[in-house]
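Subset of chains shown; positions unchanged.
Going by the order they are written in, the chains are A and B; count residues from 1 in each one.
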Amino acid sequence: MNKCISLQEVKGLFKDGMTIMCGGFLGVGSPEGLVRELINNGAKNLTVISNDSAFPEMGVGQLIVNKRVVKLIASHIGTNPETGRQMIANELEVILVPQGTLAERIRCGGAGLGGVLTETGIGTLVEEGKIKLVSNSVKYLVELPLRADIAIIKAKKADRAGNLVYEKSARNFNPLMALAADRVIVEVDELVDTGEIDPETVVTPGVVIDNIVVAERY
Amino acid sequence: MTPKEIIARRVARELKNGDVVNLGIGLPTLIPNYLEPGVDIVLQSENGFLGLGPLFGEADPCLVNAGGQPCGILPGGAFFDSAMSFALIRGGHVDVSVLGALQVDSQGNLANWMVPGKKVPGMGGAMDLVTGARHVIIAMEHCTKDGAAKILTQCTLPLTCVGKVHTIVTEMAVFRINNGLVLEELSPGVSIADVRSCTEAAFTVGPDCIDHVDSITEHTGSFSATPGGKR
């Protein structure tokens, strides 16, 4: 089972209408090479799940600018003016989710949980259309899992088995998305032989990773 | 001092040694500059680490604060993923959250994430922060740039939370929310009347609040240009 593939081989995996998760926080920890291949591949009508829409020239922001996205699920879109413009022009549906809730919904999708109860969003627009439960006199929203067809994530280093370690604040949503998609593709700066990463420091175990792509130097 | 500096300095006095603190982007990031000697706090950054510190040396593209600016990490810090970051935030492991506001009201409601039809940046981590942090401090200028009140009887913009704000610090005053709005402290030279003229919400005056009755509102500048700046 060779998980290592080239960016060329990645390209064929993306299809119109897919749901794509993309790691990163304001573009930090986004798989830039994979985003570029996704754009080159031409897939459109995508649903994208990401913390934010980054910047027009960075991370998932480029997918927005290139009009590949019909629906965006994110916690924040303020850094990419194009996202707001498309939303107001009704070219793009944006579902805003509190960041902690977004993290838990993705975690649920990866962990086989049917949802979580959170107080976050109670009394706000976020509660619209959601089931509410009262427990111990506190009102909670039932927030449902999120999954994707493909997750594209970024890590610092992988071994050939797919075990991953991340770098500083570039970790963010990547380890959560690594469990929450039918296919998980990781872009890494460094590939090492299986066994070279201390099992104690592995953040994402290799069994959840389908494909590894080594980032090209820019 | 600018109004922002006055606010940051006053918020800094709310922080106790050892507090775990999450600072919103903008004004709140000034706060660490004003900590008293002997007050060491630990900064939590919602994008996934504890021990946020100033940038030293070259910027690392993989180490940024929640606003995306390059920063540093102090000895004793730790990196984690977004689920852990918000487990800490939602789970009460962050002692103090300091955020800005568009509006805040006397029931402790906050609005700071959208202006319908105009600007919808999104809530980011704000809704979780106000829900989970033990002490929620709103740090903001008392009025809008146009002189409109931001401390209201009831927020009119879409809410970030219901009843979660504990403290409001502006360049004019400090309020606690405790069964309604309580004026706890006035900035030097600011009178209760000054505050009333800039505040839509009714408030009671706390027992320790010293009224600078004879004040002329020249110290802080930002609101002196907007006498009677009500909505």
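Basically, a residue touches a chain if its C-beta (ideal position, glycine included) is under 8 Å from a C-beta of that chain, and two chains touch if they have at least 3 such contacts.
Owing to the predicted nature of the structure, the values given are computational and were not obtained by experimental measurement.
Whole-complex stoichiometry, in terms of the displayed chain labels, is A x2, B x2.
Heads up, the rule we're going with is that only the chains that are shown with their structure count from here on.
Computed from the mean C-alpha positions, the centre of chain A lies at a distance of 30 Å from the centre of chain B. If you check the complex, the residues on chain A that touch chain B are 25-29, 51-52, 74-79, 84, 87, 94, 96, 98-104, 107, 118-126, 156, 166-176, 203. Chain B contributes residues 45-49, 60-64, 68, 73, 79-83, 85-86, 89-90, 109, 119-128, 131-132, 158-163 to its touches with chain A in the complex.
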